[in-house]
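A single protein chain has been removed from this complex, and every other one stays in its place.
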Amino acid sequence: MNAVNASGWRPQMGEAGEGGAFKTASGDYGLMLEEALSFELGSSAKCGVDLDTLARPAAAGLSKFLRKAAPALPGLTEPEAVRHYTRLSRQNYAIDLGPFPLGSCTMKHNPRLNEKMARLPGFADVHPLQPQKTVEGALEVIEQLADWLITLTGMASVAMSPKAGAHGELCGLLCIRAALDARGEKRDVVLVPESAHGTNPATAAFAGFKVQSIPATPEGRVDVEALKAKLGPNVAGVMITNPNTCGLFEPEMKAIGDAVHAAGGYVYCDGANFNAIVGKVRPGDLGVDAMHINLHKTFSTPHGGGGPGAGPVVLSEALAPFAPLPFVSRGDDGRIHLVEEENRGEGHDQAFGRMVAFHGQMGMFTRALTYILSHGADGLRQVAEDAVLNANYVLRSCEDLLPAPFAKSGPCMHEALFSDAGLAEGFSTLDIAKGLIDEGFHPMTVYFPLVVKGAMLVEPTETESKAGLDRFIASLRSLAQRAKDGDQSLHSAPHFAPRRRLDETLAARKPVLVWQGTPGEPGTPALSEFGGS
Amino acid sequence: MTRYFSQEHEWIEIEGDLGTVGITDYAQGQLGDITFVDLPAEGATFEKGDSVAVVDSVKAASDVYTPVSGTIAEANDVLADQPELVNTDAEVGGWLFRITLSDASELEALMDEAAYKDYVASL
């Protein structure tokens, strides 16, 4: 189990680097291919699309608005474009290549059936403003997914339109604001644990609340007594992540909820870590009033290099009337209706408004529903169990070498949290992370949560095999040992990635955010300044 | 000229009723490479302890609190192009702003250089 890909091929971008005098004329090395910018490759006159050339001149009314010159954008023919993007793609790590154990991000396998279903013309080629009777199947997808989300969470309803997790958080807090307004109360404080993800305080501020921080206990949980001490007539609610960012379940969740409700506030639960409990625990049984569900995490819609995600928000009875437009609702006639501005008067006048144009992330709804139907109630439960099992396996397989600050208190949920305490002087989490890149893995989440110094948060997910985990564990143990032994080569890792460590200070001090130059002209400032390879 | 230090790692040098404020060399070392400094507008009035400026490094943004109350007389515009001065010359050329003191007695609560050295050593 310790052989880390002893025989197979793997990228070795650095082979011509340190100690190797060999340099190719092209700058490429076998399958390791550099790629210029599209702006350096293409020209405005090239086109990869055959267009009708018989268009007549602009109508007279448009003449004074015409563009003086076509935009200075490079074009590529199809073979050139396919090659450009394919070469670029090979400079990315991805789930499809190996474990991607980013804590709190739930990088699980993305089933390809989901992609296929989302591309059915009946879903992909439908306009959001078509007459309702021509989109009944689309509305049914939204309704079926909503049904599953409500049942899995034990909540009263769900707002489907938020575009991402942070957008869902905003939706939940705006529901709370609307509910408070309806009660005629001005409460302006939201309590957020210090271990929370940065979006929680940012969202609370965005929604017009003041943020007060709640400390964590030495066991990595919310300090319930400190929280209760802050409750009062000015507290609108709390934002709790459960399972929390330390990878632990908050056992006092129900008590927290009861105390918050008794004080007149609402409980927002950050559902980023729902993957650990889906099918095992219903947040609605724990006193939650609102919780967003990252469809791109638990329900495996692809992360796509940073979005798009989707963040539906399940709501309690108390908040359900305030959900934003538009939404689908099954009428007394058994038919599904789309509720939007035009018909909100029919019993939905408390909706707090609208968060997006159109209906939300339909393309993600079809993928998530496909995923859910594939797993079923039994499979989803198995997802949570295997995710938690995999994390505990990593935890117990590494804790003798890497301190696990909260592991003494019991098992973790779907994430194993380590710290960099005990490494040799001058070695830290960053060295382990960059070393993992050389080992052929994506690093774990680093320096988060902030409550643990040098945090390393490992979320294997349920779609890693035991053999895959064993390989990852062997690499992590090897790196921990090298960092304990003071192996200096770790400081300059990664050695074998498409790039060495990048100068982020330069990027921030002198921001270069767009390419300057004329398409298709080589030797532009960008290239000559930086030399290429 | 007298120089005082705060527990938040600002220094202030007094000349008449004008104080020049920056962050200490110890503070810049903790922050790492400074990439940007957000400076206050001239004429703005602040209370002691208000967040007046923000110092950015790649991964952190740190508030700078004014150690005294007063009105901003000048900001160090050189930092717009050379934020790295806060790293290389924190306690001279990397000053952040000049403030006209409204209450000189506030200086009594600050540390002198020896006391600040002891304070840093205790961290």
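Labels A and B are assigned to the chains in the order they are written; within every chain, residues are numbered from 1.
In this section, a residue touches a chain if its C-beta (ideal position, glycine included) is under 8 Å from a C-beta of that chain, and two chains touch if they have at least 3 such contacts.
Here, contacts and distances are computed from a predicted model.
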item	value
Per UniProt record, name of the chain withheld from view ["ABC transporter permease", "Probable glycine dehydrogenase (decarboxylating) subunit 1", "Sodium:solute symporter family protein" or "Cytochrome d ubiquinol oxidase subunit II"]	"Probable glycine dehydrogenase (decarboxylating) subunit 1"
Among A:254, A:330, A:348 or A:484, the residue in touch with the chain that has been omitted	A:254
Among A:24, A:92 or A:489, residue touching the chain not depicted	A:92
Positions on chain B contacted by the hidden chain, ascending	35-36, 38, 56-61
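Note that in this section only the chains that are shown with their structure count from here on.
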item	value
Whole-Å separation of chain centres (CA-atom averages), chain A against chain B	38
Chain A-touching residues of chain B, taken from the complex the two chains share	33, 35-36, 56-59, 83-84
Chain B-touching residues of chain A, taken from the complex the two chains share	447, 504-505, 508-509
